[in-house]
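The complex is shown incomplete by one protein chain, all other protein chains being positioned as in the whole.
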Amino acid sequence: MKKADNIRQAKRQAETGKRSFGIRLEKDLKRNYGAYLLFLPVALYYILFAYKPMYGILVAFKDFTPARGVWESPWTSGYGFGHFISFFKSFYFTRVLKNTLIISFSTLLVTFPAPIVLALLLNEVRGTKFKRTIQTLSYMPHFISLVVICSMLRLFVADNGIVTGFLKTLGIVDGTYSLLSMENYFVPIYVFSGLWQTVGWNAIIYMSALSGIDQGLYEAARIDGAGKFKQMWHVTLPGLMPTIVMLLILRIGQIMSIGHEKIILLYNEEIYSTADVISSFVYRKGLLEYNWGFSTAVGLFNSVINFMLVLMANRISRKTIDMGLW
Amino acid sequence: MKKEIRKCIALCIATGMTAGLVACGGDGGTAASEPPGTAVADNKENIPSSVPGELPDAGTSVHYPIQGAEKLTFGMALANEWSDRFDSWTDLPIGRAVQEKTGVELEMVHVADNKAMNLLLASPDLPDIILFNFQNNYSGGEIKAIEDGVIFPMDAEFLQQNAPDYWEVLNSNENIMKGSTNQQNQVFGFTFIMGDDKIKTGYGLTVRDDWCEQLGLDVAQIDTAEEFHDMLSRFKSELNVEIPMTFTSKNLEELLDYGTITSPFGLVTRDVYQKEGTVHIGYAEKEYKDVLAYLNQLYNEGLLDANFSTNDAATVTANMLSGTSGVSTGALGGGIGTWLQTNRDVEGYSLAGLHNLVENDGDKSLYGFYKTDVIGKTAVITNSCENKELAAQFLNYGYTDEGHMLYVFGVEGESYEMVDGEPQYTEYIMHNPDGLTVKKAMSEYTLSWDNGPFVQDLRQKLQSASMPEQLAAWDVWDDTTVEEYFLPKIAIAQEDLAEYSSLRSDIKTYVNEMTIKFVRGTESLDHFDEYLATLESMGVSRLTEIIQAATDEYYAR
Partner (left out) sequence: MRYKSKGYTVFTVFNYIFLGLVGFACLYPLYYVVIASFSDPVKLISHDGMLLFPLEEFTLDGYRMVFSNRLVMSGYRNTLIVLFVGLCFNMVLTVMGAYVISLRKLMLRKPFTILIIVTMYFNGGMIPTYLNVSSLGMIDSLWSLIIPGAVTTSNLLIMRSAFMAVPESLSEAAEIDGAGHRQILLQVMLPLVKATLAVMVLYYGVAHWNAWFNASIYLRSAGKFPLQLVLRNILIEGLNNDMLTDVGSADNPQAVQLLKYSLIVVSTVPIMCIYPLLQKFFEKGVMLGAVKG
């Protein structure tokens, strides 16, 4: 069917030479007007709520105050790049950039594969009750507010906390101080608490993807004599692949964005050298003083990098495994 | 001298106009007639002696309730203190009373928080009046908001005609006037004014009095760095106190920035201060090293909280309540007041305020916690307001005698009673039958629990901090010469603002980081010179220069 369609289309193109884009579009609109009609409300939504306010990006280039508005506020110095220059020239620019990247990549490395593993392991559980219970339990930390999660974390890694106690029996620390007053421990604490917070919640999407795998494929594998591990490797994992790839590309597009809330709740001045990231830096500098221009500029800087990373990731994935966001 | 003459003229003008404009009712009044101990009484010496005492009747040109007044819209953030019980400020007793007394009907525009107020300011249609802390929550403060066309700037003539009582308060003290005007001498709004120097203070060290007694120490005698050190080490060695002094890293900043522990080492404060008009920055001075060395010594001897850098306020409170610690720091209400109140049933538990540390016994400390005369939220008239005169007349009410009582004490017979000629909060406020906290109960009847367009009254704070230990601590903490060094409410020039905030934020980050490292010894004090050099390379001189320029402008204004 599809093949025939393609051949017909190719023929038509050959007949008319290179048809203009407009005519082809008109044909497509006519043939699929039902689909375009379905898309209309969504398109309107995006135009109205995403593209219409987008002029606000200009704030990054302006000495913005709310009362003046985007158009009336004057451009910053440096041909409108004043906020960017002040960010790049800041004493702490390299430090916060470095910390952002370190924390972000470690988080990606640890927290991205974990939910996949959890979903695979849960998939091997036959007892429905046990499976449901564990799954329900595992996503609970997601619902506890960050403030409380962090205050618990601080207790766990305090001088008398259980984590500190555990490390003390291993002889790694001496247990007089909170782990959070030592530079080297911030990244592991941040990353592993992040794992704990998100692993169950993030496994949900994989669980749903698992249920979408054609059971006939397992049947076929079994007939071919594949054991359980082989089935996992040859049927389950490939079945999850599209989901994994999509989420990984999306995740790569968040490398620059580490939220400031958790950082601020966990860090202290003494460990700024490993804990201070772009968002917490901007929080102290811009948001607290309602410096809209500066925070928008840094946000834009992050977005541009994130977007370029997504473009790159998508391209690589298209080229290598022919999957991607578009 | 010149100043006084100017004030005289201003007053005469106001008086003259009044006489000519309105036949005045007797119920209003001016600051001049206020009883001692209230309002601007501490500035009495500034009020020209040529103003006779019997002036009050003629001093008012606004007659309340204002006849035939239109409706005004009033923008204000919802306060959690009352929003769980009332929908709108005008439903509260204070809101109802203000409308009734002034004759102005209000239509409230409530927003959820400061961010939402910023968004409201971005909208084309603003309420006629906005009560908001521009200084902290609007980039560039009130002065920028005038430039941005939000705030309607008021000149002398406008105020004399429409807000004579406020005009008089402004003229009673140079700092009040300058704190309420921009560089062009335009008044930006109806400001919240500290009516007494004492209100501006109220922060310091707090110590377990009963423990000192046990050790035979007299708390009142402990005021030098050495005595403080001895007390802490005796807590540890003789009473086996686990953490003699507990605090958070934020507390440490306060102790240093409010100069609580810096005087013995010749450092006024770690923060910015001025000496005869010249700006200094404490953290960039070499004396700061001695302060750090002292703290580092205390830390090494185990007298300070080993984990202060990761502590939170709840831990400090728990330490102070449970007997884990004997010394901490805090404000009149939140620190000593809260701890005493919570542990009031614990036998023998008593707290006392400790004098700021000084060089020699009996000295006043160089510096201390202090506030500017004008602070917090300002009620401004916006340019969207169509009847600016009426808005000014309405806001003037808070600076009349009657309005002062309403905003500070509320409604007589409900929220306060007159006892021996002095207002006393009723049981409804102090021990609410429905279990409301003092703050929540006050929020129904007054604005003095927060900020507003009136002069804050010392009696309000005296009554809300009424425990004898609190009052005693307040006196002890107040023994400073902070007025000599305190930087007034300067206005950074608009063109320097971006550079100023960028420099300040980076430098502050560095100073806080290094301070903790020096105190805990993770960074050796041998590197103090490198620390100074780094500050220099970060632009601390430029920062001083910007502040100096603003200070010069302030004194020249």
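To keep things simple, chains are lettered A and B as they appear, and every chain counts its residues starting from 1.
Throughout what follows, a contact is a pair of C-beta atoms (placed from the backbone, for glycine too) under 8 Å apart; a residue touches a chain by one contact, two chains touch by 3 or more.
The shown structure was predicted, so the numbers you read here are calculated from the model rather than taken from an experiment.
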Contact set of the excluded chain (shown chains only) = A, B
Given A:R24, A:H234 or A:R284, the residue that touches the chain left out of view is A:R24
Sort through A:W75, A:F105 or A:F130 and give me the one touching the missing partner chain.
-> A:F130
Sites on subunit B contacted by the missing partner chain, in the whole complex | 78, 80-81, 83-85, 87, 109-113, 115-116, 118-119, 122-123, 202-203, 250-251, 254, 313-315, 317-319, 321-322, 324, 329-335, 337-338, 340-342, 437-439, 442, 449, 461, 464-467, 470
Where subunit A meets the left-out chain, the residues are 1-2, 5, 24-25, 28, 32, 34-36, 38-39, 41-43, 45-46, 48-57, 59, 66, 70, 118, 121-122, 124-125, 128, 130, 132-141, 143-145, 147-149, 152, 160, 162, 165, 196, 199-200, 204-205, 207-216, 222, 227-229, 242-243, 246, 250, 253, 292, 296, 299-300, 303-304, 306-307, 310, 325-326
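The definition used in the following text is that only the chains that are shown with their structure count from here on.
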Inter-centroid spacing, subunit B versus subunit A (mean Cα positions, whole Å) | 44
Would you tell me which residues of subunit B are touching subunit A in their complex?
-> 118-119, 121-122, 137-140, 144-145, 148-150, 249, 306-307, 309-310, 312, 498, 501-502, 505-506, 509-510, 512-513, 515-517, 520, 522, 538
Please name which positions on subunit A make contact with subunit B in the complex.
-> 63-69, 76, 82, 86, 90-92, 151, 154, 158-159, 176-178, 180-181, 268-270, 272-273, 276, 284-285, 289-292
